[in-house]
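One protein chain omitted, others in place.
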Amino acid sequence: MDIVDFTPDSEQLTWTFGGAAEVRRVRPGTQLRLWTEDAFCGRLRSTADLASASLSMPFVNPQTGPFYVEGAEPGDTLALHFVELTPARSWGASATIPFFGGLTSTDRTATLQDPLPERTWIYEVDTDRQTVGFQAQGSDLEVALPIEPMLGTVGLAPAAGEVRSSLVPDYFGGNMDTPEMKPGTTCYLRVNVEGALFSVGDGHYRQGEGESCGTAVEGAMNVVMVVALVKTPGPAWPRLETDDHLAVVGSSRPLEDAWRAGQVDMVGWLSELYGLDKLDAYQLLSQISEVPLANVVDANYSVVTKVPKRLLPRVSVYGGIHAHLRGTAR
Amino acid sequence: MDIVDFTPDSEQLTWTFGGAAEVRRVRPGTQLRLWTEDAFCGRLRSTADLASASLSMPFVNPQTGPFYVEGAEPGDTLALHFVELTPARSWGASATIPFFGGLTSTDRTATLQDPLPERTWIYEVDTDRQTVGFQAQGSDLEVALPIEPMLGTVGLAPAAGEVRSSLVPDYFGGNMDTPEMKPGTTCYLRVNVEGALFSVGDGHYRQGEGESCGTAVEGAMNVVMVVALVKTPGPAWPRLETDDHLAVVGSSRPLEDAWRAGQVDMVGWLSELYGLDKLDAYQLLSQISEVPLANVVDANYSVVTKVPKRLLPRVSVYGGIHAHLRGTAR
Amino acid sequence: MDIVDFTPDSEQLTWTFGGAAEVRRVRPGTQLRLWTEDAFCGRLRSTADLASASLSMPFVNPQTGPFYVEGAEPGDTLALHFVELTPARSWGASATIPFFGGLTSTDRTATLQDPLPERTWIYEVDTDRQTVGFQAQGSDLEVALPIEPMLGTVGLAPAAGEVRSSLVPDYFGGNMDTPEMKPGTTCYLRVNVEGALFSVGDGHYRQGEGESCGTAVEGAMNVVMVVALVKTPGPAWPRLETDDHLAVVGSSRPLEDAWRAGQVDMVGWLSELYGLDKLDAYQLLSQISEVPLANVVDANYSVVTKVPKRLLPRVSVYGGIHAHLRGTAR
Partner (left out) sequence: MDIVDFTPDSEQLTWTFGGAAEVRRVRPGTQLRLWTEDAFCGRLRSTADLASASLSMPFVNPQTGPFYVEGAEPGDTLALHFVELTPARSWGASATIPFFGGLTSTDRTATLQDPLPERTWIYEVDTDRQTVGFQAQGSDLEVALPIEPMLGTVGLAPAAGEVRSSLVPDYFGGNMDTPEMKPGTTCYLRVNVEGALFSVGDGHYRQGEGESCGTAVEGAMNVVMVVALVKTPGPAWPRLETDDHLAVVGSSRPLEDAWRAGQVDMVGWLSELYGLDKLDAYQLLSQISEVPLANVVDANYSVVTKVPKRLLPRVSVYGGIHAHLRGTAR
């Protein structure tokens, strides 16, 4: 197995999907050992570092990549398997940012009200207990929360010559901000350009479903992942596989459209896997869906449609690549 | 403990929240042993019974109730604790209905396309294995799915003199269609009229999150529940408590508004319980929310915001009524 | 022609569609001369009268009616023709109300921000110039705006035994808040219950499209209207006819669903009137629609789809009832 280590310096960070030259060329089967900067570029280091003063728009949510995958052609399925995600700093940060987040008006859900106050929270990492510490600022409450590392952003170059900000989730992946993007998950994406040109970033030490205030416990991350390529037609929307679930991530606005897009793709997937007609697949999905929100704060909102494998007959998915990668990873 | 048994005959079924005379008056602390008809009024009994021919609109989703709670006054908190939900028939039914459901156009999300074909599925109950059987109609797949009984509809009379169809979920509860409304759950609702006038119905032997096709495994249900009254101000939106979670159910359109309403109520709840200011509560919620969809098919869509108790310090909720009712039920 | 005069006293005002006993029984062809109270119940009389202190929820937007129309049966088309709308006071009022309106968060589009400040504006009526006077409060600007009287609320009893607040617009009409409901307009509504039980209210001396802040120049109104009954199937959504336009008012959330519902109804209407198949009607509508917003602030949002008669061959609509009523009114 090829192993590639890559830690970008500050000038190698990228801010878009598409529009950037590859940092490395890798062969399918390569294990990548990457470092990702946090969404705040590491600039929120104390509760005195407020977002609007510390951040330099649009330079947020930096990505590590893009990686050019040898042999990847438009229409193929890129499979990215995440083996390990490990906090790369001793603290994570979260913040309220003016007119950004789910429970405030924004530039789109625009109102005439004043913004919420800015505040930054620093979460100390307790490596032994594997927790991050929430500390209230208006009172004394402290709560130790389990570290559940995930990547907010996994994506590749869009189609149609577009270049999209790393803040956007869409059919090409991107800033989906789903807690399902965790160690043990394989993410399937349709390749839009030669070489796929994928990137990853936006490590979260933990995140609630919906990412209510717009930011998780953001932190630099060490990422171990394996890249694979499946020469069958890629999915319309990002698909995920774990040992326990199949999932699709739809991203759009309003939120019901994100859900609809992912659900229709899952109906198609179940139809393919089990030889069901679309009405039967729709019916079955209606009784077994698990549907956690991913984010209701980004340029598109993201919803995950999950199907538990334990409820269904065993079947081969993408040629069994997930099980293969799991085995390799072990 | 008072015990009241009630099985409505077909003329006692009700079709609205508000606008119906009480079927019984009960004292707080009463245990109710109820029978609820299914949402199809038991008319879908074979795959040949298609919805549009078998159902007689608007007579769907019949409710058992309303019950007048002695002493309940506007503003109070009604607590309904569900002890047991047991299938009352040997089969459940699900169906596609023209222009109803989440993956079809509807009278609101109106398009010029033809409706999806109608189809009815019958799920046989296997009492020993505690499963219901999915049988594909366009192919041979059969899948036994665990029974996970829940009530789609729990609500009380609205404010402002309104009378709402039992198909509607809103601030008064109603047709929320969340799998969280299961045995072991306590539902808190704000009382809008003297006596509260609550009803229950719409038993589901199981349902996926979102209730994609618009109907779950619908079945008549035997319901054992306990009614309690808390003389503190009731919540803006239905709240749920289990041994493991606190939850709020928001219902509106578009789906993000259902989410926002529930989230803001949960921020308020966490603030009250833990003495947090709203920014700290917002931050904490952002890292611990579990947000499963309830329905994306009804007159309003419903989203559940859950908070796991295990992550938070122990605290008394509504005077500990949930634990008390759990104890009583045991 | 029968003529019925009716000015409700304060105890005769109604607050819902459905759920109220008729104030008068009228025969089709009757001319009604009515007085309607303003949406604030006349309680905002100076800039010192702020909404939250002056109004007594849910007693806002009072209606004059309901009227029982002899012979009206479910499914029929009720035609309400507005002959004259004349301000019945020398001033109108508008106000910001906490968490109500289009450019603020609300109970549904809920955020954690503080509400906008409350403010009340009084518009003096200048009968000679037929204007109302806007006076800025934070500066000196004064602007005289033409009086363009309209009724915000025209509706009838809903189906399915529901009773809806007069604040709600939906398929039964109600609080549509469209400037198209002006003198010279005929409004067609499908009858849901015997006698139709229609009401009118919520006079506006003028209103912008969308009713941004949630309130127009609200004022008591003298209304002259004629009631007619057409024994053909009523429309799915409220339809309007003037000398110049046909229109449909769709009401739902999100706003695109309000638009879709009205557009699909208009496609059907054009198909019937001109013998077009639905694709041709869709195409024609795509090139001739005029689509002003009505409101983006009420319990449902309302959008008007208009078609200019001048672009289309002359055709008889509902048996020519509009022209007949126009003639009668003259």
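To keep things simple, chains are lettered A, B and C as they appear, and every chain counts its residues starting from 1.
What we mean here is this: contacts are C-beta pairs under 8 Å (C-beta built on N, C-alpha and C of every residue); 3 or more make two chains touch, one makes a residue touch a chain.
Keep in mind the model is a prediction, meaning the values are calculated, not measured.
Q: For the chain that's not shown, point to the residue among C:20, C:80, C:193 or C:255 touching it.
A: Touching the chain that is not displayed is residue C:255.
Q: Among C:24, C:119, C:182 or C:245, single out the residue that touches the unshown chain.
A: Answering carefully, the residue with contact to the hidden chain is C:119.
Q: Among the options C:71, C:233 or C:275, which residue touches the chain absent from this view?
A: Within the whole complex, the residue contacting the unshown chain is C:275.
Q: Across the whole complex, list the residues on subunit A that are touched by the chain not included here.
A: 15-16, 18-19, 57-58, 107-112, 159-165, 236, 252-254, 257, 260-261, 263-264, 267, 278-279, 282
Q: List every residue of subunit B that touches the chain not included in the displayed model.
A: Within subunit B, the residues touching the omitted chain are 103-105, 109-116, 254.
Q: Suppose we count only contacts with the excluded chain; which residues of subunit C make the list?
A: For subunit C, the residues touching the absent chain are 94, 96, 102-103, 116-117, 119, 121, 134, 136-139, 141, 143, 145-146, 206-217, 253-256, 259-260, 263-264, 267, 274-277, 279-280, 282-293, 296, 301, 303, 305, 311-313.
Keep this in mind: only the chains that are shown with their structure count from here on.
Q: What's the distance between the Cα centroids of subunit B and subunit C, rounded to whole Å?
A: Taking the mean C-alpha position of each chain, the two centres sit 35 Å apart.
Q: Please tell me the distance, in whole Å, between the geometric centres of subunit A and subunit B computed from their C-alpha atoms.
A: 32
Q: Between subunit A and subunit C, what distance separates the C-alpha centroids? Give it in angstrom.
A: Comparing mean C-alpha positions, subunit C is 47 Å from subunit A.
Q: Could you list which residues of subunit B touch at least two other chains?
A: 253-254, 260, 263-264, 267, 279, 282
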